[in-house]
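The structure is given below, and queries will be raised subsequently.
Here the complex is missing a single protein chain, while all its other protein chains stay put.
Order of writing sets the labels: A, B and C. Residues in every chain begin at 1.
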Amino acid sequence: MHRIAVVGATGYTGFELLRLLASHGGVEVGALTSETYAGKDVGEVFPALAKVVAGRLRKFEPAACEGAEVVFCCLPHRTAMNTVPGLLDKGFRVVDLSADFRLRDHRIYEQWYKTGHICPERIPEAVYGIPEIYREQIRGTRLVANPGCYPTGAILALAPLLRAGLIAPASIIVDAKSGVSGAGRKAALDLQFSEVNERFKAYGIATHRHTPEIEQELSAAAGGEVRVSFTPHLVPMTRGILSTIYADAAEGASAGAAREALEEVYTDEPFIRFMPEGAFPNVSQVAGSNFLDIGLTLDERIGRFVVVTAIDNLVKGASGAAVQNMNILLGLSETQGLEHPGYWV
Amino acid sequence: MHRIAVVGATGYTGFELLRLLASHGGVEVGALTSETYAGKDVGEVFPALAKVVAGRLRKFEPAACEGAEVVFCCLPHRTAMNTVPGLLDKGFRVVDLSADFRLRDHRIYEQWYKTGHICPERIPEAVYGIPEIYREQIRGTRLVANPGCYPTGAILALAPLLRAGLIAPASIIVDAKSGVSGAGRKAALDLQFSEVNERFKAYGIATHRHTPEIEQELSAAAGGEVRVSFTPHLVPMTRGILSTIYADAAEGASAGAAREALEEVYTDEPFIRFMPEGAFPNVSQVAGSNFLDIGLTLDERIGRFVVVTAIDNLVKGASGAAVQNMNILLGLSETQGLEHPGYWV
Amino acid sequence: MHRIAVVGATGYTGFELLRLLASHGGVEVGALTSETYAGKDVGEVFPALAKVVAGRLRKFEPAACEGAEVVFCCLPHRTAMNTVPGLLDKGFRVVDLSADFRLRDHRIYEQWYKTGHICPERIPEAVYGIPEIYREQIRGTRLVANPGCYPTGAILALAPLLRAGLIAPASIIVDAKSGVSGAGRKAALDLQFSEVNERFKAYGIATHRHTPEIEQELSAAAGGEVRVSFTPHLVPMTRGILSTIYADAAEGASAGAAREALEEVYTDEPFIRFMPEGAFPNVSQVAGSNFLDIGLTLDERIGRFVVVTAIDNLVKGASGAAVQNMNILLGLSETQGLEHPGYWV
Partner (left out) sequence: MHRIAVVGATGYTGFELLRLLASHGGVEVGALTSETYAGKDVGEVFPALAKVVAGRLRKFEPAACEGAEVVFCCLPHRTAMNTVPGLLDKGFRVVDLSADFRLRDHRIYEQWYKTGHICPERIPEAVYGIPEIYREQIRGTRLVANPGCYPTGAILALAPLLRAGLIAPASIIVDAKSGVSGAGRKAALDLQFSEVNERFKAYGIATHRHTPEIEQELSAAAGGEVRVSFTPHLVPMTRGILSTIYADAAEGASAGAAREALEEVYTDEPFIRFMPEGAFPNVSQVAGSNFLDIGLTLDERIGRFVVVTAIDNLVKGASGAAVQNMNILLGLSETQGLEHPGYWV
């Protein structure tokens, strides 16, 4: 049994980690920290975990994680960068679910997150935690920058198409729709049920902080600077992200070639599934699971690809990817604890 | 045109009042106060009202209401009792949507609301604002204590049955289910979308503060003390209250007699509707409207009545009743501004 | 009082018409037809309308509409074209809510709707019923082809920008999201609650039948053929359409110029509202109302406009527009019966 610790265990990603790890079989949960609920049992805070996950929440200090082989840091961005260096210095391997170590260039971080980065010198040792792209680098690192939910849904679809030169880099539009859990577990008037239910809106248009993360990885794939229009929307549901992605077909590109480019890269990937031709995924089919499902068409009338991906923002978009990264770090089977299907039709 | 004012205009009952008054035709909106949004236009706070309701929000002071014939007080309980006396002293007629003047006995208020009542001497001049019961008294008062949402759904069904001696007073159970807007417009973790959606719970079991309000009015109807089991539940929807009410049939009582007792009292009431025999209401059929719909059966196997009522908690359960009371105070047709149907099938 | 009739009164657009006309004040409802519910009272089929709208449903025959000055045809496409000619021949003026007379070129209709058009010779007398564009033509016609819900949300935003030459016609993408009532009132497994709730999907990608309707009107505005990428999505909510529209800025186009182009055309339009700069609409703010709300930005990094519009698919996207068209046909104030705000914040 490998021991792990969770820092910031009482948000949605913390809960989801505990849910997944409860059935993992190869790890045991050590320290769980929470500033808000310190002193309570996990089952009091999350009645769903009563009788399943034991453990008392405590306030964070690096020593609390003693004995952990991997520490999951589930703190919000801006807070994580205050905590992660101390953990690394104590010798822990860290999977950080925040945005603080995802962007290679701290100036871009500072521009989009409107805050100084307090430890830009630690960024180089971080590996961007999409195993389907950076598996080997993850294996050897001590700091995984677990990817953002929206970027996961966009990058995995677009990177192979850019690498294959099948789409026009300047034409990319990512119109994404997320369930409300993506906004985190916190009191806020605009997240109140009656302010979300029976509603639908776009937000962060042309300004959302996941934009540079998407652009960084797509630029790497394209071998040149890529800029994207990225528009997130809030869907009155709890989980899931659907990304509807538009890109002009490059000269001579076909639907078949695009499908092949994706299949070539992903056929052996355990968590990427292709929809049959003409079919597109619904977020429900990945709810609770670590799958990313993908559908694709080329609108021949117009010469534009439409690619649709679906993930569970809390699983493949956060805690599931974190477990996948942990499995790699610990040398376990990459799929352990993540093989179960989504929970709905 | 009669001028009115709304104190605390930016909660859900405030919005609903403005929505209803926008189509009323007989009143004009004067002062609108808000401590949070003072200085903003109504249309900025509620984009639904842009181009329809003009007016700038201001901080409350009694003088702000100058010229108003009726002042709606939409402040929370405990706060309202600090404000209403000043308005009455300035000569305004007040429709108070809080609980502060509903209970005749201030000791009961203090016991259930866990706070001292700061002006028990003003309670006697308040009239409990269910027009179907207290229409004449409302006409002559300066202070209407607008009834609670849950009590409205329970009292209107049970009072005539108790008066007619058709049910056993000691056996009454009110199992009520409310949409989330009933909790008010405020930031709170347990009202967050992801904490309400796909969920269902009971709350305030045996302790909810609407209990004494129901008991006060049922005791008046029964001519003796009545105590009820009252259990509210939170439904993942925005509007509506469904009350499922159980009461043992009194010796010799029949379904027909019960139906007659209700129809005798309510046939000419514009806002009470009976479902056909064997049918029961859905909250959707009253959404947005001032109707209370009612269905009833006697389970002959067991000798127990089951009565179901549906209201929109924000209309008949709050702002619609307030407009109905205002119409009575101003000598207008009681139905003016309230004749429209619900907005869904 | 003008008398109207509704053919196919028991779908969602039929209900919505009855709801709106109940508070109109200038018309009385004559014949109401329904093949499914003939013989029942309106209030039995729609309990929300009990005590408000009287009338017994009957099977359709043209003679049933006797005395009506305007007949609303709420039949599905393909069915409407069987009924409308008979009504016109009897001398009725018709507002047809189906798609059957919207496309000027019946071959395009036949291609997208996969059916022959049985009366292409009647198409020329139809006027496409967007009053903000075709007000004068509507005034003089006997047949209004009431526009589709998705096209309304797209055309009103894009037509002025195309006319002003501010966007690149070949770059237009309309990513639209609709509530479920848009699918109509019918039993279907994929519309079942448990198959829609907590889900989100795209559908009809590159094949949806509203595409040619959007293209027809945008081509007219641009003075040349325009093709658009149109992707509709299904949102787990009942009402509303949000359209997120992307278009590359033409050489020299600015956000200010785009805003001016829209304001110049729409400032005096009673049902078009602009969001403040930097703000974008939520479907909730138009729910139940006839407004189309619009927000716009130019993503300067990329040179692409993002325009967002919100409508209630059943009101401005169907029955509200139909009432607006009726008002024009009858010479009434165009806003009569439509001035009320949406019913939620």
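Quick notes on this structure:
Keep in mind that, in the parts below, a residue touches a chain if its C-beta (ideal position, glycine included) is under 8 Å from a C-beta of that chain, and two chains touch if they have at least 3 such contacts.
Being a predicted model, the structure only gives us computed values, none of them experimental.
Shown as candidates are B:177, B:273 or B:316; the residue that touches the absent chain is B:177. Only one residue from A:23, A:36 or A:111 touches the chain missing from this view: A:23. Annotation: of C:23, C:137 or C:238, C:238 touches the absent chain (contact as defined above).
In the full complex, the hidden chain is touched by subunit A at residues 12, 15, 19, 22-23, 44, 46-53, 185, 198, 238, 270, 273, 275-276, 281-282, 284-289, 291, 293, 339-345. By the touch criterion stated above, the residues of subunit C touching the omitted chain are 12, 179-181, 183, 185-189, 191-198, 236-238.
Within the complete assembly, residues 173, 175, 177, 179, 194-195, 197-203, 205-206, 227-229, 231, 233, 235-240, 242, 244, 246, 280-284, 287, 297, 299, 301-302, 304, 306, 308, 344-345 of subunit B touch the chain that is not shown.
The criterion applied here is as follows: only the chains that are shown with their structure count from here on.
Relative to the whole-protein C-alpha centroid, the nearest chain centroid is that of C. Per-chain CA centroids place subunit A at a distance of 39 Å from subunit C.
Computed from the mean C-alpha positions, the centre of subunit B lies at a distance of 36 Å from the centre of subunit C.
Subunit A and subunit B, compared by their mean Cα positions, are separated by 46 Å. Listed for subunit B are residues 12, 185, 198, 238, each touching two or more other chains.
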